[in-house]
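Beneath this line is the structure, given in structure tokens, with notes to follow.
Here the complex is missing a single protein chain, while all its other protein chains stay put.
Residue numbering begins at 1 within each chain, and the chains themselves are lettered A and B in the order written.
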Amino acid sequence: MADGKKLRDIAWKDFKALPLTEKGTYFQGTPPHTLIAQQFTRKQLEELCTLATRIKRINKRRAGANFLKGLLSDKRAMLYFAQPSSRTYLSHNAACQILGLDTMDVRDTKTSSEVKGESPEDTIRTFSSYADMIIMRHPKGGFAERVAWMLAHTGREIPVLNAGSGSDQHPTQALLDIYTLERSFEDIGGVDGKHVAFVGDLLRGRTVRSLAWMLTLYKDVTLHFVAPEALQIGQDILDLLDEAGTKYEVTQDFASVMPVADAIYMTRIQDEWDEEGESSTESSDYHIGAEHLDIIKDTCAILHPLPRRKEISTDIDNDPRAVYWRQMRNGMWIRAALILQSFGRDDEVNKYYDDY
Amino acid sequence: MADGKKLRDIAWKDFKALPLTEKGTYFQGTPPHTLIAQQFTRKQLEELCTLATRIKRINKRRAGANFLKGLLSDKRAMLYFAQPSSRTYLSHNAACQILGLDTMDVRDTKTSSEVKGESPEDTIRTFSSYADMIIMRHPKGGFAERVAWMLAHTGREIPVLNAGSGSDQHPTQALLDIYTLERSFEDIGGVDGKHVAFVGDLLRGRTVRSLAWMLTLYKDVTLHFVAPEALQIGQDILDLLDEAGTKYEVTQDFASVMPVADAIYMTRIQDEWDEEGESSTESSDYHIGAEHLDIIKDTCAILHPLPRRKEISTDIDNDPRAVYWRQMRNGMWIRAALILQSFGRDDEVNKYYDDY
Partner (left out) sequence: MADGKKLRDIAWKDFKALPLTEKGTYFQGTPPHTLIAQQFTRKQLEELCTLATRIKRINKRRAGANFLKGLLSDKRAMLYFAQPSSRTYLSHNAACQILGLDTMDVRDTKTSSEVKGESPEDTIRTFSSYADMIIMRHPKGGFAERVAWMLAHTGREIPVLNAGSGSDQHPTQALLDIYTLERSFEDIGGVDGKHVAFVGDLLRGRTVRSLAWMLTLYKDVTLHFVAPEALQIGQDILDLLDEAGTKYEVTQDFASVMPVADAIYMTRIQDEWDEEGESSTESSDYHIGAEHLDIIKDTCAILHPLPRRKEISTDIDNDPRAVYWRQMRNGMWIRAALILQSFGRDDEVNKYYDDY
């Protein structure tokens, strides 16, 4: 990765004001941080996907799994989850275990010294003292970036991996989505030229926003945003797509999108919305089930970040086009790839794989 | 293990209606599940006990312990404890660590996505995605069986180990009890022909029910159920013993049973009962202490599933016949044996042991 710009050479105020893609160039230094979707180039995405698949395959055999466990057995990661999240936590934890990376976790922030009047910066610096990497989830937007910047100003800078901060960024979720699309389209020409439909609550889901951005890195992709008016995708994302020259459609008509979509990305419509009086009939328009299996393409991939509620019927779970369970496991593999890359040891996997 | 019947070939409704021993035949497939006491044959019990002892002995030496840690170092287990239990959790956790099996745990179910409206099945399927085995404790009876059945209908079936579900089954507790009896009677002819007394609250303890059933697999065993009338063993268990031809006695008179018992299995009389007005004099009839050491047999084994309250005086803890602390550690060894067997790697221990 490029190593020109250093976080320690820029003031927080100036850094904070940078546009996202510009910020990203600061995260590719030594050590590399994973903080925002916008820091990735297409080349990096492809390298990560290749690495993830190699790790996944090597792990299938016992000798391979034991080889992987030696890759980071000399390191320790701190999982700091100030916001509860079983599945994101477990997925990262499993990724660490695959690589033999020991983990410590802080999940209940009330037991931390914040109660003793310590600043959040001191708390994080303390936790980072015991580890070689910090994987963090925090309710405050931009907090992970702040941590990376702060650590750059100490004598012990370690990689920071953002496992979700505030409502804005959850880059590893976008990475696992890309990885799932890459794998789904492996035999049909890859992601370029495909139609990807996003369905449900597109307003609040940070997942959709990050993934939409990452898809601008691909050629000739068309995005379809299918949602009730009140939950449609934000204008800022549309502006971004315009700027990147990525085609898109904004619609409430899921039926018209189904037959053309190469991937359908379902999302959960939140409780809050339902309570505001939306009729269940209306929300059922943003649903997929056995009755649609004949309408969608034979090669269509159905994704969902999970947990789901009623937007996907369980009776399509065993259809080969339902990839959301595989998508979940993909998260573990792509995170393992990302963590390994943070320590600059991806070459060891590539070498082992070639000799495999 | 037999591999004829497949969980994926039977509807849940039909499966649920099967008698316990019939259900058990479905759990011995690939992968094998540990769900109910009734799935075990005597041969399997003996194999497990032998395996547990070998693991225990190999673990005594540093090289042996390190050998054991390589047995499952390529695997990960999910410890899903929806019902709090320090000791059952720790015992399974230690068993995993002995075998080098990495663990992840979900102990606070409130942090899980159940709060987001996810079905329990989806939650479990998610957690199982990251692991190669699921060890679970759940307040709902039969839930572990449901999970095993559900996983059989996905493309990723993994072993399910029931660490206690509802009021009905806690098979690994019964296994550790059997293992403790086997070890206690090792030099005096084994479990066959022995008198085993159960004392205390026999109505609500699932431990006693499972162990009583397992003892029907032994020859000429006599069971003595010693309890106040209101807490006596259920008629369903007695019917089961009748059917199996196992002798038993139902009594309130502990004094008469003490001198003939080869094993005394004490249990805790619950709070709820005490509050209902039972006099402490009466409950003291179901107690063992220093004053009884001359009355019981020299070879008698005193067991207790722990935690205890006043039913066993601490002043007999150092008597060689008090095996309840050893019983606790036995749980760790038998669980290690069981987990290893779930992955079909018991032969590696046997081979190492022979060369030892």
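By definition in this document, a residue touches a chain if its C-beta (ideal position, glycine included) is under 8 Å from a C-beta of that chain, and two chains touch if they have at least 3 such contacts.
Computed from a prediction, not measured in an experiment: that's the story for all the values here.
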For the full complex, which residue in B:20, B:94 or B:293 touches the chain that was left out? B:94
Pick out which of B:6, B:219 or B:309 touches the chain that's been left out of the picture. B:309
Tell me which residue among A:118, A:239 or A:253 touches the hidden chain in the full complex. A:118
Against the chain that's been left off, what residues of chain B make contact? List them. 59, 62, 65-66, 69, 84-87, 90-91, 93-94, 97, 107, 268, 271, 306-309, 314, 317-318, 325, 328-329, 332
Tell me which stretches of chain A touch the chain missing from the display. 70, 73-76, 78, 102, 104, 106, 110-113, 116-119, 121-123, 125-127, 129-131, 153-156
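Note that in this section only the chains that are shown with their structure count from here on.
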For chain A and chain B, what's the span in angstrom between their mean Cα positions? 41
